[in-house]
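All protein chains of the complex are present and in place, except for one that has been dropped.
This part shows subunit A:
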Amino acid sequence: MPGRKEWVYGWLLLSPALILLFAFTHYPAVVTIWDSFFSTPRGNREARFVGFDNYITMLEDETFWQVLTNNLWYAAVTIPVSIGLALAMALWVDGKLKGRGFIRMAYFAPTVLPLIAVANIWMFFYTPGFGLIDQIGSLFGFSEVNWLGDPDLALGSVMVVAIWKEAGFFMIFYLAALQSIPPSLREAAAIEGAGKWTFFRRIVFPLLMPTTLFVSVNAVINSFRLVDHIFVMTEGGPDNASSLLLFYIYESAFKYWDTAYAAALTVVLLILLSILAIGQFFFADKRVHYQ
């Protein structure tokens, strides 16, 4: 009897998590894949099976390719820059610094702010003519720049916001990892004659690898997932210059109401993210030393 009871308890305890996971993650994912092989139902026209038609449309869709290219650039820039900045800032505030408590808080502040609010703040920075950046620029004689309206600058401008938002968050992880390195290692290295750079390269950086892996997986996911600021700042424009994959999925589904096409795009995004995450773990496994 007690054996059977325990079995029931086990499932009861698991069920809240299981139900949430299946209802809001696994089931929608499977339905999305399923829907991507059907046409979009319109009016009294039922959805019908179209095989790979949605995917073929995608291959011929110039906007899709532009958005994908944008997103790859976005990832290629924001991931390394935000991680690099985070590490540099962590090394700085880890030192014996006056008022470092304040500096740590200042760096972390962007993380607590919702991205929508952040985007609004940056709108004021970017406003042509009287925005903060142009005002400072005008002091040095630079002319007005339409940061978000220029197709060549829009993507770069939204990248800066993402980096600003993420670097502080990643810094906290690096800071925690740095503080778990025993100070005696630094002293032992100093006695052996290792300079600051050698100590960083041979001891600190390798010991931070687990953190770097964790942070980079997060950064990759965020680079495809965080699009809130696009809504506020550019709505993907001008001419899709700052549109990202997830934003395009949103537009397809809820602006053009082409849900089947949006489902197909989602599947592509899922596959892309899975490959990246799995690849990172395999690539990093040999280089990461866990204590």
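In the analysis below, contacts are C-beta pairs under 8 Å (C-beta built on N, C-alpha and C of every residue); 3 or more make two chains touch, one makes a residue touch a chain; residues count from 1.
Basically, contacts and distances are computed from a predicted model.
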Protein name as given in UniProt for the chain not displayed, "Cytochrome d ubiquinol oxidase subunit II", "Molybdopterin-dependent oxidoreductase", "Sugar ABC transporter ATP-binding protein" or "Copper chaperone NosL": "Sugar ABC transporter ATP-binding protein"
Contact residue for the chain not shown (choose from A:91, A:194 or A:284): A:194
Residue among A:56, A:76, A:185 or A:221 that touches the chain left out of view: A:185
Touching residues (missing chain, whole complex) on subunit A: 182, 184-185, 187-194, 198, 202-203, 206-207, 209, 289, 291
